[in-house]
Each structure stands twice: as structure tokens, then as C-alpha cells.
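This is the structure I have questions about; it appears just below.
All protein chains but one are shown in place.
Up next is chain A:
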Amino acid sequence: MTLSALSHQAAAVEVLTDKPIDLPGLLASSHHEQAGAVVLFSGDVRNHNIGREVSYLEYEAHNELAEKSIRKILEDAKEKWPLNIAAAQHRLGKVAILESAVVVITASAHRSEAFVANRYIIDRIKHETPIWKCEYYTNGEYSWGNNCNCAEITGDPDKHLYSQ
């Protein structure tokens, strides 16, 4: 497969979706003859946060900016590491407990690059991509939650502190 065909393959995965993320389908299409390692990270919706029982989440995005942001992050990852595949998809709208809210898939010749690139991509998506979650609790209350608070430390909304 040519390099341009590979980029095409990565671009073919929709980065935003309002339908359930098809983890088995995305994984099935993420194998590559030159890649000995495939890493799939799924950010799942859990039933609790900071001691409160969560009923479900609802995500909203600035769609155009979010799509551009995720595509740029994937391109940056491909420049930093020799990846055969770099793909990501984020869910929008109401997402139930146990469902996947975001998936990142990386594939490379050896596992080291696939792991580190996957972590890089999900960290940047969580800090930079204009997508927001609203937590709805079992008692009927809601809160917009867990915003990136790097700007309070760096003084600049474009400067982030990454955990890696």
C-alpha cells in the first residue's frame, strides 16, 4: 500500500459522530501488513465521577474546529512517529454508561511507537479539541465537567501541561 493510500485510509474515519462508535469495526479495519502493533484506546462512560452517580453524558462540539483540531493532532502524531495508522473518533450528543465516547487507534511496526503516539493523541484531544461533556446525575442535576484548567497555571489558553 502506498503512503498516500495510507493517509487516505486514516482520513476515511469520521472524526466526529452522533452514532455509537463501532469499536470492533474500527479495529478490524486497522490492521496493516507493516504494523506489528495495534493499540486501541477507548474512553468509556463510567457510572460515577468524584463521588456522584452519573446517569449519562452529553457531548457538544464546535464541529468545524473540533474536526480540524483532531485531524491536525493525527497529522502531528504521524510526523513525530513512524505510524502506519493513526485514527480517532469522538462521539457527540447523549452517550450512555458503558458506551465509548472517544476512540484512538494507532499502528506501527513495533509497540513502543503505537503506545506513545496513542497517549499523545488522546491527551491532546482532551486538552485542545473544542468538545465539552455535560454530566447528568441520577438525582437529575447536571454539570459541565472536568474542563482543562491548564490556562490557570500557564496563563495562556493555548499552552497546556501534558501528563507525559
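Annotations
Here is the rule we use: contacts are C-beta pairs under 8 Å (C-beta built on N, C-alpha and C of every residue); 3 or more make two chains touch, one makes a residue touch a chain; residues count from 1.
Here, contacts and distances are computed from a predicted model.
The chain that is not shown carries the UniProt protein name "MoaD/ThiS family protein", picked from "MoaD/ThiS family protein", "FtsX-like permease family protein", "(2Fe-2S)-binding protein" or "Carbohydrate ABC transporter membrane protein 2, CUT1 family". Where chain A meets the chain that is not shown, the touching residues are 43, 59-62, 64-66, 68, 90, 101-102, 122, 125-134, 144-152, 157-158.
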